[in-house]
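Each remark here refers to the structure printed beneath this line.
Only one protein chain is missing from this complex, and each of the others stays in its spot.
Right, chain A next:
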Amino acid sequence: MEFLQPATWEEALEARAASRDAVPIAGGTDVMVGINFGRLRPALLLDLTRVPELQQWGTDDGAVRLGAGVPYARVITELGDRLPGLAMAARTIGSPQIRNRGTVGGNLATASPAGDAHPALLAAGAEVEVASVRGTRRIPVADFYRGVKRSALADDELVAAVRIPPRTGPQQYSKIGTRNAMVIAVAAFGLALHPDRRAVGTGIGSAAPTPRRAPAAEEFLAGELDGLWESRAELPPATAARFGELVAGAAAPIDDVRGTARYRVHALSVMARRTLTWAWADYRKGDPACA
């Protein structure tokens, strides 16, 4: 196994272009598991941890541009105010050691339907910035996922960053696991209220071949909130319940070792209803920082 450790982004892209079966590695929380279990035997490991740009975040064009190599621990401590949904998702990931290593860029590149960041990115309306020696392009995150562990990333491209609009309203994230920490999602749900554009964002995890939005639920809720944005009146319980049903209806889960399809659908409806209730309560209170 060869090991390449580029020091600059340009070198990394050149290496990627030169060796398209290279396996990029950042935190290693997926790749090393694959190698240790003998399921992955890459001819070349492309270590991206020494590329300075990937370790940084900043604001650009009104969005937070989060370098692909920023670990979850920093998302929690540095971006909890601007990206509360993503920070809440990051808190559910693994152990402190995993959160110190794992990255949102790695989550995107792996594109597992169970990746914890995806529902939050979908709800926030993020864009994935990918690059190659051919240039840079931005892909709306909803178009990025193409199948089970397949993404829109070309074989000469690397994830450079993810661009996430900072919150304009309450965001929530909820995840089911069969223990109370360090667990892969049985089902997950991300919600973002966007009062600035009178819109609702959703994201579903672990309940379809890819992470996905629940468009019918978003439209329904945006319609129900018409007028309520201004009045900040109470949300009828029936609205939250219907929203939950529509979110569950967007899922296409399977039975597997972690849970049944029926349970996943049920759990999504409960999570969607509860997270909406919490988010709206925050909005009514003048939208303080989320729980």
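Just so we're on the same page, a contact is a pair of C-beta atoms (placed from the backbone, for glycine too) under 8 Å apart; a residue touches a chain by one contact, two chains touch by 3 or more; residues count from 1.
Please note the rule applied: contacts and distances are computed from a predicted model.
Q: What protein name does the UniProt record of the undisplayed chain give, "Outer membrane receptor protein involved in Fe transport", "Tol-Pal system protein TolB", "Xanthine dehydrogenase, molybdenum binding subunit apoprotein" or "Dehydratase"?
A: The record names the chain that does not appear here as "Xanthine dehydrogenase, molybdenum binding subunit apoprotein".
Q: Which one, A:Thr103, A:Ser132, A:Ser151 or A:Gln172, makes contact with the chain that was left out?
A: Residue touching the chain left out of view: A:Gln172.
Q: With respect to the chain omitted from the figure, which of A:Leu4, A:Ala17 or A:Ile184 is a touching residue?
A: A:Ile184
Q: With respect to the chain omitted from the figure, which of A:Met88, A:Val141, A:Leu225 or A:Ala250 is a touching residue?
A: A:Met88
Q: In the full complex, which bits of chain A touch the chain not displayed? Write them out.
A: The missing chain touches chain A at positions 33, 36-38, 88, 91-92, 172-184, 186, 257-260, 262-263, 265-267, 270-271, 274, 277-278, 291.
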